[in-house]
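What you see is the complex with one protein chain gone and the rest in place.
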């Protein structure tokens, strides 16, 4: 575990924010899959920093080099390693962080755990930069899922309390889901998006940051992915979703709202459509008994405000063993939610692909 | 994966609600651990059905037989298998369920996945009965954690929208956490508990059911458990929490509320207490960067209403390939939240124990 | 790991020789597989003790109870647990072994590892009794493999230096392989078997024991099972073969003899048979580059003499911290090779089934 996860598609990620490179190794891809590198580039660009005033000024193209597992335009069936070299590090910005712990970050927990030997520059392996390999994996997974008619999409569901409307739990059209990826600010109601952007810019001007939520949907999923207990779709998805930095909450379907409902309201009634079974509502988010039931998979994640803020914060100095006040310099996202959207989609696509491969138990 | 999970403490669970037995195998327990069987009995009794009018009338003592790994009152270091024989099955209650799918249950997803061969009686392996092995594991884990000064406790945080007060995120006294296990209805404010019970009884009388939330806390946890990315404490805990039937939402610390906060509000400021580091708030629930930071671990799970209700529900009949109306007979919990409390504690204790063993990397 | 192994078919074994029961949990069986319980009984009987003067007098039928995963004569797709209750224990025979370490056994290593808490009676979990669950698994696997035209068989290749002839590496007829299972002493040349039996009986009369080798073959295996590196067929097979007590050597194809050959002798020349590819020799035992090449899988294991002998042996007494002489009482096999034959077949069948399921990577 730790930096390796997955069952049929095992992924290993590595790297530190200011080290030479970050990257991933994907094990278990079928051989002969033609990869659309442009499509991967597009996904990488969605997450990359420095695109506009809403994100950090760190300017990284996140260009990757495929080192193995790819030959003559197709996967070889062998592990695919891709490397993303770190380019625009300003490591000196971080020298103070060797001893002064940033509140809301893993600095203190990591310093104790790794006895001070972890790379503190830019958060080291705790950095959100490590989500770039996840997006690469997701971009590959999406290409495989597309062939099976499975589409994954997500939108910013809220920022600082300003809410977009929700997906229709009975399913959105494929164009709606894929169209979100082309928006600078992916929301269903652009007027709400404008208000969210204002909220983010206000936080930025106040040297502060703001959190939000992301809603994700996958359509075209067959009945029968996942297993009861430890391979439930919710278990597997939540595992990787909570590996994404800043994610602090996950709910499927109506989620926490189900806790205040009656059984007669919460249960999704079923009916026949020709010889097919469908449900009239999708309060359970497409998963029952841990297994997909053919309804769209839909869930929401809660993302905390970027912990790095320029306002003065009370914290501790390990070298001096004393309290101190920290004003974080450097370049930071005033709201990480926007850049997290492709990451949430990516880990979702990876998980669905993995469950899909695992569900095939024919000899 | 599937029915096996864990890293240092691997657990395999098995069994079907109306089969001969359910059980578990625990792999990785240190040798020489004296087990307090009475303490295990007490935990099993907390989850067992038939204790009062708030739970199903199925009367199971959930008595277990230890088949291996336990000799002369202590663990042998070998896999410990415990079996719980099913006793009070009324299998005939379920014959209709071979073809008529219960809304809100895994019946339909399971029927398609397992091509109709899964044991439909009482939900088979989807049954909440499979949480009895989890409680056994948790009872063992709690005994090991206690020696290290780690205490896990949980309370019913809400039922049908009626809320208990929350734990103090800076920590509750050990007696508060352990005392909850002795209450018939474990809440912090008993007056609210009374209202919750009324809510449950009302749902029961109306042949309906109701959901709720559980808040869980662990104190005494050392700094440094878990890892960034795929072994984050949140990832590992969420994985097993979402394996518990009816759990549809999980949030750590302030969870979804963090999404509406500013960074300056959400970050937990740190200060020195002598030579120790502490935080003034615990909005992150004791986990930063995926790693425990020494603050109490605190999280909430959302549990949907019991899907089995006696009210008529629209669904499908697979044999007739037609719509139908189902009124579920049999014995069911009008609210599963109460019995889920020891289960949530159990999987939490298991996960902490596992992370604790994994964190020891000395040669 | 430890007591859990496998990829698509994960098996957990448990139990101690003189505890209440031994058993296994099989995770990953497809749903709807009709199990021929008589065929399982026959395999269990091949390994069971007490059948004749060549094996220990411990009289165990090794009757199993299926506790889960089996409903209406078919697998349910859920974990299948089978229990074998220990019956004919003579635990008092073993009381001396709490402190006096048997040479050639895991007693001393286990005592140190488990700090004296392991169940020393009859060797506890180190006992060959734990191979009964392996045979159960193998019997199930064989039924699944048979449908795919894959047959596994093994014979006693030597006892105490007396050798049977080898399998034809280009393949034996299915009847030869299955016919061996019906022989009391499974050899290809019965006259050599007679000499082997004499060798065993002589060792028995001399309160001694004797080792041997087993050759195993599987025919009908498709090209393409296994992977280069850590999932090579040889790696996966050797892993489980060396888990069988008393196995100390494994070689594939010509094995150690290849080390003395020239490349021109060792390489297996290929040719076309119609549109199919075949090889003129099978020195590599059906595996090249870690992957099956369509030739019969053939390998040999070396099994040491039963370490339990009635002759006086020099050893140590832990209680007295002194040297001592031990004469092992109780009932022991003068040669474990005979009873190991179905075990070797079993772990081979399990491994092939697992690799077969893993090789299917279609979405």
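For reference, chains read A, B and C in written order, and residue numbers begin at 1 within each chain.
One rule holds in what follows: a contact is a pair of C-beta atoms (placed from the backbone, for glycine too) under 8 Å apart; a residue touches a chain by one contact, two chains touch by 3 or more.
The model shown is predicted, which means the values in this text are computed figures rather than measured ones.
Asker: One chain is left out of this view; which of C:87, C:173 or C:248 touches it in the full complex?
Answerer: Only one of C:87, C:173 or C:248 touches the chain omitted from view, namely C:248.
Asker: Who touches the missing chain here, A:13, A:48, A:157 or A:288?
Answerer: Residue touching the absent chain, from the options given: A:13.
Asker: Taking the full complex into account, what residues of chain C touch the chain not shown?
Answerer: 1-5, 7, 13, 101, 103-110, 112-113, 123, 125-126, 130, 158, 160-161, 203, 208-213, 223-224, 227-232, 234-236, 238-243, 245, 247-272, 275, 277, 279-280, 283-285, 287-294, 302-309, 311, 313-316, 321-323, 359
Asker: Which positions on chain B touch the chain that was left off?
Answerer: The missing chain touches chain B at positions 8, 28, 30, 78, 144, 147-148, 228, 353, 356-357, 360-363.
Asker: If the hidden chain were put back, which residues of chain A would touch it?
Answerer: Per the touch rule, chain A residues meeting the hidden chain are 2-4, 10, 12-16, 19-23, 25, 27-28, 31-32, 65-69, 71, 74-81, 83, 113-119, 124-125.
Methods note: only the chains that are shown with their structure count from here on.
Asker: On a C-alpha centroid basis, what's the spacing between chain A and chain B, in Å?
Answerer: About 26 Å separates the centre of chain A from that of chain B.
Asker: Counting only Cα atoms for the centres, state how far chain B is from chain C in Å.
Answerer: Centres of chain B and chain C (C-alpha means) sit 39 Å apart.
Asker: Measuring from the mean C-alpha position of chain A to the mean C-alpha position of chain C, what distance in angstrom results?
Answerer: 46
Asker: Could you list the positions in chain B whose residues touch two or more of the other chains?
Answerer: 2-4, 13, 113, 125
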